[in-house]
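Can you read through this structure? Questions will come right after.
With one protein chain held back, the other chains of the complex are shown just where they sit.
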Amino acid sequence: MPKKLQTPIVVINFKTFSEATGRRAIELAKKAQKVNDETHISIGVAPQFADIATVAEAVQIPVFAQHVDAIRAGNCTGHVLAESVREAGAVGTLINHSERQLRLSDIDRVIRITQEVGLISVACANNPSISAAVATLKPDILAIEPPELIGTGIPASKAKPEVVTDTIKLVRKVNPKVTILCGAGISRGEDVAAALKLGVQGVLVASGIVKAKDPYTVLREFAQAARIKRV
Amino acid sequence: MPKKLQTPIVVINFKTFSEATGRRAIELAKKAQKVNDETHISIGVAPQFADIATVAEAVQIPVFAQHVDAIRAGNCTGHVLAESVREAGAVGTLINHSERQLRLSDIDRVIRITQEVGLISVACANNPSISAAVATLKPDILAIEPPELIGTGIPASKAKPEVVTDTIKLVRKVNPKVTILCGAGISRGEDVAAALKLGVQGVLVASGIVKAKDPYTVLREFAQAARIKRV
Amino acid sequence: MPKKLQTPIVVINFKTFSEATGRRAIELAKKAQKVNDETHISIGVAPQFADIATVAEAVQIPVFAQHVDAIRAGNCTGHVLAESVREAGAVGTLINHSERQLRLSDIDRVIRITQEVGLISVACANNPSISAAVATLKPDILAIEPPELIGTGIPASKAKPEVVTDTIKLVRKVNPKVTILCGAGISRGEDVAAALKLGVQGVLVASGIVKAKDPYTVLREFAQAARIKRV
Partner (left out) sequence: MPKKLQTPIVVINFKTFSEATGRRAIELAKKAQKVNDETHISIGVAPQFADIATVAEAVQIPVFAQHVDAIRAGNCTGHVLAESVREAGAVGTLINHSERQLRLSDIDRVIRITQEVGLISVACANNPSISAAVATLKPDILAIEPPELIGTGIPASKAKPEVVTDTIKLVRKVNPKVTILCGAGISRGEDVAAALKLGVQGVLVASGIVKAKDPYTVLREFAQAARIKRV
């Protein structure tokens, strides 16, 4: 699987939504695959741990874990080993999502572990200054998500465009190369277009797709908006 | 799958051992299945989250998660939803393992969640008084594991038989029905026999099997010892 | 100071309220002392860590810490050592308050530490089953506080009397001697009377006193209500 992702990219975080658990995770991933194939816009999915293997078996698009622990193989019952999610078929993992935040030294350790194990690291941050702090730790991808907008349907690119532009500015000072995504509140194609226009290379979405009445149609709208941008 | 387990039972905790990750988790589970079939002693396995689906697909013996979080479906990125591990094929879950300890109110909540979702709850405890505390919360199974013996090859049934008998005595005062397992340091058939003789209904093992040169042979020895006890 | 407290008792949790921080903590403690002296109903106070020494210097009534960590002297920067709060003048400590919950094994450890160090343990619990679990660990005092009522002004004794009576029933099965307090939502003398009538030996209060316009008058009303009960 490619360590290098094609951008722009839309990453769908399945969270622990019942609409994206088990059998329904596979169905949703297949819709993402379909849109990926039809639009040639890269779509990634981040299902729950127990769904990684079956989702990765069902689709060819990049599959991400939602979290891995800052541990190595051993006596760590109930924790998430990087090697385990990779062998199950994940190509990368979210790190420090606002709903699963880590201690700073563990973010550092997990990023190093992902490098050793061969997983793409998608480190999340809440605000511009935290984004810059995370960017100094050299993850492959940085995702900025103002937590107060999560699940609101109000995208950062609209409500707080300065959060996105400040993030880009601060992050570029300390890390010129990291891929930057933005997330929280993205629910329409125009939100995706606005985000890309502000300068990010992709979006991290969740309820906007997972809880949509027709996820395929909304995701397709997202991809179209991203496609125009790319051209 | 049966909500009621047959006892005596040997539950193998795969932890995050590399010997029991991914493909090797499936191989080990198949050996457990073989011993289960040959000896008619119930063997359960607790692989990592990302391995539950493939392990449960490969074997018929009971598969347990190593942990679930005290959450319901929703905005809980990176957490472990009970419904998710059940749909992946787990029939139960460890709770509060000494390597993944929970706040007391979360143990209570997880036990209730497992009841609602239909998972067998295997709550772990470190010492007799904590065992009694956990037993008041009415899990299906209680597992006592003195953490100082984990991975030592010195079984509680030998080094600290009074820990096991005190646990049984204290637990029975507050909960006459709960199934009791003991663990930590179990590495030979005689350790299993000694544990059952002290009055528990099964054992929770990890490195004793997973890191054995020949897990099948050791597990078979465990099962033989348990079988004699049953007769 | 007495290891044995006189009951009925009213314990005031100062939390991190600005009305009860620093100089204002001392003022509030002095009002508690005054009511204690006037009514001969025992009043305890639980100020913030940094206020324990000055509060204990200013009053003779029992002073409690709000929490201590499950640690012994050593390399534990930023943690709360039982010996430290005792030497500063505390006679006891809250444990596992719903706003500072502990892992089960740490509740067990902290109760043992308080016994060794000579502090009165006031272990908190959210509901009847958790109360019973905590009671098996033999704290000196058990405080039941349904967290959903904290700060509401609606007392458990009124909104959920069965929570209190169920707690007493379940706790007495496993621990006939522990002193039982109830808390959350207590804001008037009649709430105190109702709680004592349900069978508890005291109340744990916070905003009902700390955020009252006239804490002295409300506390005096509490003590009067408790006094009638005692007679």
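Order of writing sets the chain letters: A, B and C. Residues in each chain are counted from 1.
Going forward, contacts are C-beta pairs under 8 Å (C-beta built on N, C-alpha and C of every residue); 3 or more make two chains touch, one makes a residue touch a chain.
Keep in mind it's a predicted model, so treat the numbers as computed, not measured.
*Asks:* Report, in label order, the displayed chains that the undisplayed chain touches.
*Replies:* The chain that is not shown touches these displayed chains: A, C.
*Asks:* Looking at the full complex, which residue from A:96, A:167, A:187 or A:201 touches the chain that isn't shown here?
*Replies:* From the options A:96, A:167, A:187 or A:201, the contact with the absent chain belongs to A:96.
*Asks:* Touching the absent chain in the whole complex: find that residue among A:65, A:107 or A:168.
*Replies:* A:107
*Asks:* Among A:81, A:94 or A:130, single out the residue that touches the unshown chain.
*Replies:* A:130
*Asks:* Going by the contact rule already stated, which one of A:26, A:58, A:73 or A:174 would touch the omitted chain in the full complex?
*Replies:* Of all options in A:26, A:58, A:73 or A:174, contact with the hidden chain holds for A:174.
*Asks:* List every residue of chain A that touches the chain not included in the displayed model.
*Replies:* Residues touching the hidden chain, for chain A, are 96, 98, 101-105, 107-108, 125-127, 129-130, 132-134, 136-138, 170, 173-174.
*Asks:* Take the complete complex as the reference. Which residues in chain C touch the chain that isn't displayed?
*Replies:* Contacting residues on chain C, toward the hidden partner: 13, 15-18, 21-23, 46, 48-54, 65-67, 71, 73-81, 83-85, 87-88, 90, 94, 97-100, 150-151, 206-207.
Going forward, only the chains that are shown with their structure count from here on.
*Asks:* Just to be sure I understand: the centre of a chain is the mean of its C-alpha atoms, right? Then which chain's centre is nearest the mean of all of them?
*Replies:* B
*Asks:* Taking CA centroids for every chain, report which one is farthest away from chain C.
*Replies:* Taking each chain's C-alpha mean as its centre, the farthest from chain C is A.
*Asks:* Using mean CA coordinates as chain centres, what's the gap between chain B and chain C in Å?
*Replies:* From the centre of chain B to the centre of chain C is 38 Å.
*Asks:* Centroid from C-alpha atoms only, then distance chain A to chain C, rounded to Å. What do you get?
*Replies:* Here chain A and chain C have centroids separated by 45 Å.
*Asks:* Going by the contact rule already set, what residues in chain A reach two or more other chains?
*Replies:* Not one residue in chain A touches at least two other chains.
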